[in-house]
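Here the complex is missing a single protein chain, while all its other protein chains stay put.
Here is chain A:
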Amino acid sequence: MAKIELNEVRKVYPGNVEAVKGVSLSIEDGAFVVLVGPSGCGKSTLLRMVAGLESITSGTVAIGERVVNALEPAERDIAMVFQNYALYPHMSVRRNLEYGLRNRKMAADEIARRVDEAAKMLEIAALLDRRPGQLSGGQRQRVAMGRALVREPAAFLFDEPLSNLDAKLRVQMRAEIRRLQRRLKTTSLYVTHDQLEAMTLADKLVVLNGGRIEQAGSPMEVYERPASLFVATFIGSPAMNLLPLGAGGLAGLTLPAGAASAAGAGETLGIRPEHMRLVEDGAPQPQDMVFDLTVSGVEVVGAESFIYGTLPEGGPEVAVRVPGYSHVEPGTRLVAAADTANLHRFDQKTGHRL
């Protein structure tokens, strides 16, 4: 159990490539923090710096009061779950679990106790004598978790641990990781590029972009008040609709009288698909903004459908969520509305929230 403190951490690779550009982050004891971002945003590098697998160019990483910059990975009291599981293929599952404990010269009965406990917790007791090659993807994932668990470390580090699993298993393991972490209350740092995984797992969500923290906060905070255009489009699926306003507003978009004066040129408005509705479902209210759309396609998810439409004069495409099954022909002209109370406003130049 420990908190993790990152202070102005930077990573510069040879050739002057700056992968992480000064990240400061405080992870509370027992918290589940998810680093999310597109590939190349520096999230894995950051995790690997905490693990000690990557040197720290400048700044400090502290795990529980102790600055670990100069410590070997083994001395940092962390356990890591790798994307490809990194199980030792020539050892049985039991030996895989024991390896880290034996290296630390732990007493045999204590090793046995921990292995049995982890095996029971992860339901892999029946697999202990098998080799990793004889296991399915989900089972290997469990063993990899078990190897981290038996160490009883100060923190768990996860490097995209679910991305090699099929969709169904991924959802199942996601819930399991969450449940385990809640139960063990071990500080966890989890890296993923999947925003859905990030939303469902995190106590605290950290969105990274270009080696910098774009926004950090609880998942709902980040979802409801994205700090920048990047976060607005990265979190949420389908992405938030963006409406860049020019000098004359935006063709096909009518803003209510009050809002029109406030929102001007140089701003981008954002509105989530679930806050949009078709006008046939209810006439526009005074506070509504109104869209004049030409349908370009429909995506039926099952419980809901997303209608994609474009604004006139080569305007942006927006998505409208409608309940149930929708069967609008492409090319149909529609009018959609959205309450301006749900509007997000961003500065076009800086991308920051206004």
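Everything below uses one rule, namely that a contact is a pair of C-beta atoms (placed from the backbone, for glycine too) under 8 Å apart; a residue touches a chain by one contact, two chains touch by 3 or more; residues count from 1.
Basically, contacts and distances are computed from a predicted model.
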{"item": "Options \"Gluconate 2-dehydrogenase subunit 3 family protein\", \"Dihydroorotase\", \"sn-glycerol-3-phosphate transport system permease protein UgpA\" or \"Sarcosine oxidase subunit delta\": UniProt name of the undisplayed chain", "value": "\"sn-glycerol-3-phosphate transport system permease protein UgpA\""}
{"item": "Full-complex contact with the absent chain, from A:A79, A:L128, A:L189 or A:A338", "value": "A:A79"}
{"item": "Per the touch definition above, residue among A:G22, A:G40 or A:G100 touching the missing chain", "value": "A:G100"}
{"item": "For chain A, the residues touching the chain missing from this view", "value": "51-53, 72-74, 78-80, 82-84, 86-90, 99-100, 103-104, 133, 147, 151"}
